[in-house]
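Heads up, one of the protein chains got dropped from this complex, but the rest are sitting where they should.
Here is chain A:
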Amino acid sequence: MNLLAVKSIYKAEMARFFRTIGQSFISPVISTSLYFVVFGAAIGSRIQEVEGVPYGAFIVPGLIMLSVIMQSISNASFGIYFPKFIGTIFELLSAPVNFLEIVLGFVGAAATKALFIGLVILGTAALFVDLTIQHPVAMIAFLVLTCLTFSLMGFIIGIWAKNFEQLQLVPLLIVTPLVFLGGSFYSVTMLPPFWQTVTMFNPVLYLISGFRWAFFGVSDVSIGISLGAIAVFFVICLTIVWWIFKTGWRLRD
């Protein structure tokens, strides 16, 4: 195992993040505040409670998941797409590193950044609503697992993308709808029965549901299923990445 290579990739990726730390920090603070103004104050004033949790607090896990998922994907996809775009990928391909080391470096850094954003949002949310986290260890575990899984997914998108448009395509057309329709801002029990069944096919539902359980002890689906779903998704993403490096798909000619 070339651990020094993993460290080098990780440090280089984090250096890019720290170069724009101001934007990285301010942007989620502003967007979270806006969500609280719109959903918490404007809509929340008409919805008192969902499943016994005040609406303002109810949306916090969904809000964190929304940003963490988007950040994981964009960080990881950009992280690997950028070297492809500017040509520095040659150095990775010609170095004595294997796929696991490259993935650990890139995905580890992308997940760290997303985790940081998630915690910033959590801190910002605490300024607006009273929050108690019933299962803090599970909350952190869910957050880390989500960051890693979606960073892996972002990594795949970054390798697949041939241009910047494609880089945005999957997050915009697939992930955003899945996150919004995954119960970020509502409980699935509020939907008509048909749409409840449809929503069960949305993998993001299980993440948000499990994450919300870690906060409030209430969830749309059982915690075991939530954990199982994210573990399956993680393994699928890892298998795809392994296959990409084995075949050199979109990396090696």
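We adopt the following convention: a contact is a pair of C-beta atoms (placed from the backbone, for glycine too) under 8 Å apart; a residue touches a chain by one contact, two chains touch by 3 or more; residues count from 1.
Everything below uses one rule, namely that contacts and distances are computed from a predicted model.
Chosen from "Methanethiol oxidase", "ATP-binding cassette domain-containing protein", "Asp23/Gls24 family envelope stress response protein" or "M56 family metallopeptidase", the protein name that UniProt gives for the omitted chain reads "ATP-binding cassette domain-containing protein". Touch with the chain that is not drawn comes from one residue among A:A5, A:V120 or A:L205, which is A:A5. Between the chain not shown and the residues A:V50, A:L92, A:L167 or A:I208, the one that touches is A:L92.
Among A:P136, A:P177 or A:G248, the one in contact with the hidden chain is A:G248. Taking the whole complex into account, chain A touches the unshown chain at residues 2, 4-5, 7-9, 11-12, 15-16, 19, 82-83, 86-88, 90-97, 248, 252-253.
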